[in-house]
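Below is one structure, written out as structure tokens, with a few remarks after it.
All protein chains but one are shown at their positions in the complex.
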Amino acid sequence: MIGIGIAKGLVQTARNLLGTYTDKDRLPTIEYPEERQALTEATRQFPFLVHDGDDPAKGLRCVACQICEKECPPKCIYIVKSRDKRVDYKGQMQFYPATFDIDYSVCMSCQICVEVCPFESIKMDTEFEFSTADRFRGLLFDKHRLAKSDAHYHRIHPTDAAESDAVMAAERAKAEAKAKADAEAKAKAAAAKLAPTPAASPEAQMEAPKPGSDTPTMPM
Amino acid sequence: MNRPTPESFVVRPRVDHEGTELEGDMLEVSMGPQHPSTHGVFRMDVVLDGETVVKLKPVFGYLHRNHEKIAEGTSYLGSMPYTDRLDYFCSLTNNWAYALAVERLAGLQVPERAEYIRVITAELTRLQNHVGLCGFLLQDMGALGTPLMWAFRQREKVLDLFESLTGARMMCNYMRFGGCRCDLPAGWLEQARTVVADFPAFLREFETLLSGNEILMARTQGVGRLSPELAVAGSVTGPMLRASGVDYDVRKVDRYGIYDRFEFRVPLGDHGDVYDRYMIRVLEMHESLAILRQALKGIPGGPVIDPKAKLRGFRPKPGESYGRIEGPKGELGFYLVSDGGPNPYRYRIRPPSFINLTLLEDMCLGRSIADAVIILGSVDIVLGEVDR
Amino acid sequence: MAMPLPVLEELKSLLEAALPGVRTELVPNGPVPAQASLRVAPTDADAAARFLRDDPRLRLDTCSNVTGIDWPDREEKTTSKAIVDGVEKETVEIRRVPGYLEVVYHLYSVSLKHGPVILRQRTANRGDDCTVASLTPVWRGCEFQEREVYDLFGVRFAGHPDLRRILMWEGFLDHPMRRDYVAPDDHEYEPTPHDEVLALAKAHYPAPEAKP
Partner (left out) sequence: MASLDQIFVALKDWLVAFVPVALQPLAGALLSIVAIMAVFPGIFALTTVVERKLLARFQNRPGPNRVGIPLTKIRLAGFGQFAADGIKSLTKEDIVPRNADRIVHFVAPFVLVAPAFLSLSVVPVGRNMAALDFRETGLLFFFAVGAATELSVFMAGWSSRNKYSLLGAMRGIAQMLSYELPLILSSLVVVMMAGTLSLATIAERQSGVQWGVVHSWHVFTPWGFAGFLIFLTAACAESNRTPFDLPEAESELVAGYFTEYSGFKFALFFLGEYLGMFAISGVAITLFLGGWNAPFTFLDWVPSWMWFFGKLVGFILFFIWLRATLPRLRVDQLMDLAWKFMLPMSLVNLVVAGVWHLAASWPHLLRWPLCVAILALPYWLLSRGFQTRFKTRTYRFAEESRPAPATAAAGP
């Protein structure tokens, strides 16, 4: 009989309407500025630079190797390598980025910079409220705005952060062992000459293979 | 009204679908690119006689960004996030198709767990694509958003799963050559099982609302018929082909990944009209749920990426490969030519929504303009993929 | 019913036996040997395609994918040594190898569930004579894809019913997928941190302020 399907549909919508008043599942809207959805740990929005310690200028992990700049699919990262080396937070001589800009308006949040970074220095942030009226410069973030502390990283991605800490600890142990061996060898070879404190160069660090990851090679 | 007709716009003998000769003045309507039901910036140059379509030429390219050219200047890995943006409804199947082509090119093996994760995510993608399409189709039919919003309500749950796995709801960028980017987070499988367990109840609700509805039947049955012969010749793939009664599912034919381990059926339509296309998608959702139940039960432990896979400095040997999967919209293929360099020499996507549009005019001729809208809806296009 | 597809060598001999005068060439494919392809001359393409479609052993009834590849002109260096006047001299001969455009068809059989057979056609060169035979009369599904190849590569398909641009607009002159295509500097640049783009952007917009 014609009309029965329509009647069934009407009953179904009415049931759904009444359901919205009793069943939370039927009214899933989150009223955004007041309420917020709990972000999952994997949530990624835009990259930021991790720094150890409290001073972003000093503790930036980035050594300006420019891999992420090269790999970034939309080319939104811009790095100028420093001419000199400076002592980083770990007390090693390192290059550092003289300029590190990310254009968030171009960035597509793909996380490839994070994956290719051998130094655990660039990570994805969960913040997304960056709207600005300035079309051209408002979303061009320099290294001062990009730098966020390791504690922040631990807060937003605890599991990832623990993993990356483990990776770094292993690397550091390796580098130290190598530095020690180097120092001993050098001390043996030129005992008379006062050798400068051997610092783990970025190359040395990069040669150290990361457990659970591929061997980083420098495509430069 | 006396504009000269373009060469390609010569109107064939004008008859409606019942064979009646039409002899009214013709009205040329440009539907789109800004039109509520063209699913994006898509245009149909339609010549109408009364309300009957006597000529229809799809026009697109408004979203063309030459993705293939961009990919030639980007590393193999760098194209992966761009594949998300092809058919933005189904980023994970796009990822998979691309990864499959590259894996063939580079000879990478995918660990078993990764294969399971790929099947699970791909079937979830199919679920959310089909449910979204059913909503959009009914929206085109004038059912003012209710089915669409219900579909979206359910789709959100799948997207929640994607977010907790990949970090993004739609632009997942998850598969890697030789596996997946990361392992499943704790509790994800449980969450997925809940979603899969809840889905049939939703589908029942959806079907009560619409599948028996007289208006829906009257609007869709016999509309936009596509004969199996024409569908095969026109390279139509996916649910549209199966709605015409052709048994062809790349999951069964190529048995890529580990699809040969799962029991599932391929629903076939007999009429090839819009109603069949709608129902085939509903039935495919049931089959996807069956695959998901099996996959979620049988997923083994282990690594999720081939240890040989290289993230940086990935250079496959010179040669070419074509990899295809059964995407939710049809056969999604990637054709890659490598010259040994870090970037693909040629990177081609076989976009199902683009190719399924080839026969749009054949389906629409002689039908009314309201039918043209739902026929377009039933083709299931996403302009990000059509225009690339 | 799934039926094994003859291997490509066998297929080639089948084709050449059935169509005398049609010459095909096997193009090997290193990494995926199963996806080697068959090259036919544009003049023979239609006959070969019809054979592939209609032969009961093959029944390749759907043309899944059509694409173009651009192989630009390249220079080949050959060094030859010759003893001239008792002195060994090395002459470097630079030979220009003319490029060509290639159209690749991926054929599958829906009824017999096998494939792909990959068919290739080459144009004579990249300039004035880049015509190949259209296979749209054989497989309807090639229609839009051949239009796309025409649009992006500039391959002309003889016999195509409606060869117009499809993704680019009517009146666009160049073919953007060619390797030597240079994007015109006429669109609106968003300044990005990269200096070359920034420089272009500055040329477009008089810079209101310097970079901080």
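Per-chain numbering from 1; labels A, B and C assigned in written order.
What we mean here is this: a contact is a pair of C-beta atoms (placed from the backbone, for glycine too) under 8 Å apart; a residue touches a chain by one contact, two chains touch by 3 or more.
Quick caveat: nothing in here was measured; it's all calculated off a predicted structure.
A.B. asks: If the hidden chain were put back, which of B:Gly269, B:Pro344 or B:Gly366 would touch it?
C.D. replies: Result: among the candidates, B:Gly269 touches the missing chain.
A.B. asks: Among B:Thr93, B:Thr146, B:Asn173 or B:Thr237, exactly one should touch the missing chain; which is it?
C.D. replies: The single option touching the absent chain is B:Thr146.
A.B. asks: If you put the missing chain back, which residues of subunit B would it touch?
C.D. replies: These residues of subunit B touch the chain that is not shown: 27, 29, 35-37, 48, 51, 104, 138-146, 148-150, 153, 209-219, 221-222, 247, 249, 252-256, 265-271, 275-276, 279-280, 283, 323, 368-371, 373.
A.B. asks: To test your reading of the contact rule: which positions on subunit A touch the chain that is missing from view?
C.D. replies: Counting only subunit A, the missing chain is touched by 1-3, 6, 9-10, 12-14, 16-17, 20, 26-29, 31.
We adopt the following convention: only the chains that are shown with their structure count from here on.
A.B. asks: If you take the mean of the Cα atoms for each chain, which one ends up farthest from subunit C?
C.D. replies: Here the answer is chain A, farthest from subunit C.
A.B. asks: Can you compute the centre-to-centre distance for subunit A and subunit B, using the mean CA position of each chain? Integer Å is fine.
C.D. replies: So the centre of subunit A lies 33 Å away from the centre of subunit B.
A.B. asks: So the centre of each chain is just the mean of its C-alpha atoms; given that, what is the distance between subunit B and subunit C in Å?
C.D. replies: 26
A.B. asks: Where in subunit C do residues touch two or more other chains at once?
C.D. replies: Subunit C, residues with two or more chain partners: not present.
A.B. asks: Which bits of subunit C are touching subunit B when the two form their complex?
C.D. replies: Counting only subunit C, the residues touching subunit B are 2, 29-32, 35, 61-65, 67, 69-70, 104, 106, 110-111, 113, 116, 118, 139-145, 148, 152, 162, 164-169, 176-177, 181.
A.B. asks: Using the touch rule from the top, collect the residues of subunit B that touch subunit C in their complex.
C.D. replies: Checking each residue of subunit B against subunit C gives 8, 60-61, 64, 66, 68-69, 104-107, 230, 232-237, 241, 246, 248, 253, 316-322, 324, 331, 333, 335, 337-338, 345-346, 348, 350, 354-355, 357-359, 387-388.
A.B. asks: Give the list of subunit B residues in touch with subunit A in this complex.
C.D. replies: On the subunit B side, the touching residues are 74-75, 77-82, 84-85, 146, 150, 153, 156, 163-168, 171, 173, 181-182, 185, 205, 208-210, 212-217, 309-313, 342.
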